[in-house]
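Only one protein chain is missing from this complex, and each of the others stays in its spot.
Chain IDs A, B and C follow the sequence of writing; residue 1 opens each chain.
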Amino acid sequence: MATMTYLQAISEGLKEEMRRDERVFIIGQDVGVYGGAFKVTDGMQKEFGEWRVIDAPLSETAIVGACTGAALGGMRPVAEMQFADFVSCAWDHLTTVSAKQYYRMGTPIPMTVRLPCGGGFSGGPFHSQMYDGYFAGCPGLKLVMPATPEDAKGMMIEAIRDPNPVLFFEHKHLYRRIKGEVPEGVYTVPFGKARVAREGADVTIVAWSAMVHVATEAAEQLAGEGIDVEVLDMRTIAPLDFEAIAKSVTKTSKAIVLYEDTKTGGFGGEISARIAEELFETLDAPVRRVATADCPIPFSPVLEKEVLPQTADVVEAVRALSAY
Amino acid sequence: MATMTYLQAISEGLKEEMRRDERVFIIGQDVGVYGGAFKVTDGMQKEFGEWRVIDAPLSETAIVGACTGAALGGMRPVAEMQFADFVSCAWDHLTTVSAKQYYRMGTPIPMTVRLPCGGGFSGGPFHSQMYDGYFAGCPGLKLVMPATPEDAKGMMIEAIRDPNPVLFFEHKHLYRRIKGEVPEGVYTVPFGKARVAREGADVTIVAWSAMVHVATEAAEQLAGEGIDVEVLDMRTIAPLDFEAIAKSVTKTSKAIVLYEDTKTGGFGGEISARIAEELFETLDAPVRRVATADCPIPFSPVLEKEVLPQTADVVEAVRALSAY
Amino acid sequence: MATAASAETDPRTRLRALGLDREDAVTMYRNMLVTRGIEERGHILFRQGKIPGSFYTGRGNEGAAVGVASATKPQDHLCPLQRDMGVHVTRGLEPWRVFAQYMGRSGGPTRGRDGNVHIGDISLGIVGMVSHLPAMLPVGVGLALSYRIKNERDRCAFAWCGDGASARGDFHEGVNLAAVRKLPIVFIIDNNQWAYSTPSNLGYATEHPSDRAKGYGLQNVVVDGTDPLEVYEAVKEARDKAVAGEGPTIVECVTLRMEGHAVHDDAFYVPKEDFETWAAKDPIERTRKFLLEAGMSEDEDEEIRSGVKRLLVEQLDKAEASPLPDPSTATTGVYASPEELDTPHH
Partner (left out) sequence: MATAASAETDPRTRLRALGLDREDAVTMYRNMLVTRGIEERGHILFRQGKIPGSFYTGRGNEGAAVGVASATKPQDHLCPLQRDMGVHVTRGLEPWRVFAQYMGRSGGPTRGRDGNVHIGDISLGIVGMVSHLPAMLPVGVGLALSYRIKNERDRCAFAWCGDGASARGDFHEGVNLAAVRKLPIVFIIDNNQWAYSTPSNLGYATEHPSDRAKGYGLQNVVVDGTDPLEVYEAVKEARDKAVAGEGPTIVECVTLRMEGHAVHDDAFYVPKEDFETWAAKDPIERTRKFLLEAGMSEDEDEEIRSGVKRLLVEQLDKAEASPLPDPSTATTGVYASPEELDTPHH
């Protein structure tokens, strides 16, 4: 085991799988000589050559479309979007072609799109979006969102091997802030298996990606007040491990869904709905959602803080819920 | 009052507002000489000329982007997508530019995008989609989905006058199948005000667009069994008239959300979640959702029927709910 | 832009120059007949109410589609579009599977999940199209990229686009990436002069849609799409260039869309004279004449034609015997499982 950052863990995952499987290649803007806007692919073009770490023109549809084609051609492509926000420029291709080709034609499309996502550092309206909700309604795509370095590496490798188009949401705010033990060598973390990030008996917080850390922080604060919070790290939202949610909520009878996407229309609504529909008899209080406000993500720190979910918001929601 | 089809009502709305306001123009593929793939703009180029009914190249982003620009230039643009499904090719522009420009720059973007949507006639995976869920998480856009000819005309005019980008979902399956009384002249139907399509006391069905008719059919069948169903036609989902939902559910204590989009990630999840969160004490049973299965919409009628919500599915869901 | 000369030389000499023998030309002819036969029967099936939804044909484009496909090699991948039934026929997709697709039967390549010409068969090297145009063009570019990465030297991708769809961003991004990286791909523009009801001058402002090539540093070739041999020649050259690492070419096949955009469209907006002019250049009749001059007898011709008819009757029967898909399967197969990846495809 080595200690590394979330970012290093993603790099490790990529490199190890590329060493093991020569069908894997990376394509994106500035991923070669520059090593990627966030340096995730730093040094990789030197190791793997110009045709396995490919600097693409400023063309998200060409990048993602070429991955669909290369997947059909027997490769295991990995696309990097410079920021998750720019995947909007390939949204059509992903939802129209990549996601539906297997259902229609029976040909698997094993490809991965890496999406540096999320806010919290004054990226403004176009460098801060979470973007999961916009894809969650599209059958055929997998949406994975690791919260820890260990998961980031193992899920990176799992994503590359998965026979379907996988959107790999890597949270920019975790890149260098989160460190952890990461197993050496090649390993995978399966999709669709949530992780109990913190055990607790009173209230369940369902979260993923960076929000797992916000939830955990809130839980620690609340422990001092005698409220015992369970934090569930979903790890992937498509597939969704609803069983894990059911198990936790059956224990706690109270649930909060915490997500970084826009409150209205974000995927947290789906989860809240399912909890209320399927665990109706179990709930001792209404499900609550803590999420980003229904507006673009503003640039100025004072505004951004107001809009994105903060630890204090979660603490407050938990208090209200446990008092219910 | 004249009796006309849903399609004629939309045409009427367009024409009357174009006669009244010379800033209104239409742009889209084949809207001119041909009169639009569904003939909604039939004869309009003759009446308004080549520069107010504009045949565009096969370029959804150029069409919608030009509308954003023309709106800034003081016009009231209306774009036609040939099928709602193709708006995926302009999804980036709408969510990135049109939706966020007012929040950021303070400049209103009064534009309307017409989206012939929905399934039920073997259009296959790319001519049948509902598409509302993919936009519902994007603040700044309005999503309107009339179910009747009267609403279709009045909401068409309201959409053109609205100072924001409006996605006007016109259901292809209603175009020629649904007729109704439509007031003469110019009138508007305000956004954000749901309509009680059928009064009832036992169960509320929340629906919009074509699903209002499916709900009503189901309600009529159920009336024979002594189950009294209230059907709420939301008319617009952004803005959402949650008050109307609350009022109805407070009366019935039981709710079904019926929607044509994909069940998981479609906007019905959001509504179900809000009902359960905000009307927790009122509910006598869990909210249920009837929606399209989580897969692309298949072509073959036997498959399509299986996937899209049918009247029988609604009947069954209501029965189960009232037995709860 | 180079314009391939439609060689008015002696048929045998011409075939020889192309490296083809008469049998090859007869095969093209037969494939064109099968192509048209499929679509004509499709029309009948539609009128009989046996085809749900709408119905599209590529009448007038048989020569171009068959000509291009004849210049491909078995190891190539092709991304044809809505007017390219001839590609499927030439690559060996059995007609009954097309009929089954039309009728939403389980025997079609999409098992009733998609309709019309949204077909393909990866084992024949054909990628099934989506409606959104030209979304499959970047997919072709990705296939070419995969050959390049793997250093497969005699493998080429083919991606199609209509005159109208060449205005879309996907065209630009895909062609540009292929040009910058000199990928082994040939782009085909089916220029049938209309995009639904939209005439060329409202779709592009150059003389030819393939003149867009100049914006990418590429060459384009404009050929008469009613002459399968002229198409064949241009595509073969383009393929040679592509696999030699000299970059993509855009081959434009000029035809007229001889019917409406789809079955509901009577094409009132197309000048009648144009239909007459282009009817006189019918690719099938033209190829028939060529073959007669090349030594095919009227009897042989009759035999070919009746052979095609018999084939289609048989194939249609087979399609009608194909069951409707089982409704309970409608929601399955949304995600692939790992084993499916291990099946070596094409």
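Note that a residue touches a chain if its C-beta (ideal position, glycine included) is under 8 Å from a C-beta of that chain, and two chains touch if they have at least 3 such contacts.
Please read all numbers here as calculations on a predicted model, not as lab measurements.
Touching the missing chain, out of B:M4, B:M18, B:V31 or B:A62, is residue B:A62. Shown as candidates are C:H132, C:H172 or C:R286; the residue that touches the absent chain is C:H172. Looking at A:T5, A:T61 or A:T95, the residue that reaches the missing chain in the full complex is A:T61.
Touching the missing chain, out of C:A144, C:I185 or C:L218, is residue C:L218. Listed for chain A, the residues touching the missing chain in the whole complex are 29-30, 32-34, 37, 55-62, 82-83, 85-86, 88-89, 121-127, 293-296, 298-307.
Within the entire complex, the positions of chain B that touch the omitted partner chain are 25, 51-52, 54, 56-57, 59-75, 77, 92-93, 96-97, 100-110, 139-140, 142, 161-164.
Within chain C, the residues in touch with the undisplayed chain are 167-173, 176-177, 179-180, 182, 201-207, 211-218, 247.
We take it that only the chains that are shown with their structure count from here on.
The geometric centre of chain B is 37 Å away from that of chain C, both derived from CA atoms. Chain centres here are Cα averages; for chain A and chain B they lie 31 Å apart. Listed for chain A are residues 92, 96, 100, 103-104, 139-140, each touching two or more other chains. Looking at chain C, residues 110, 113-114, 118, 130, 132, 169, 334 sit in touch with two or more other chains.
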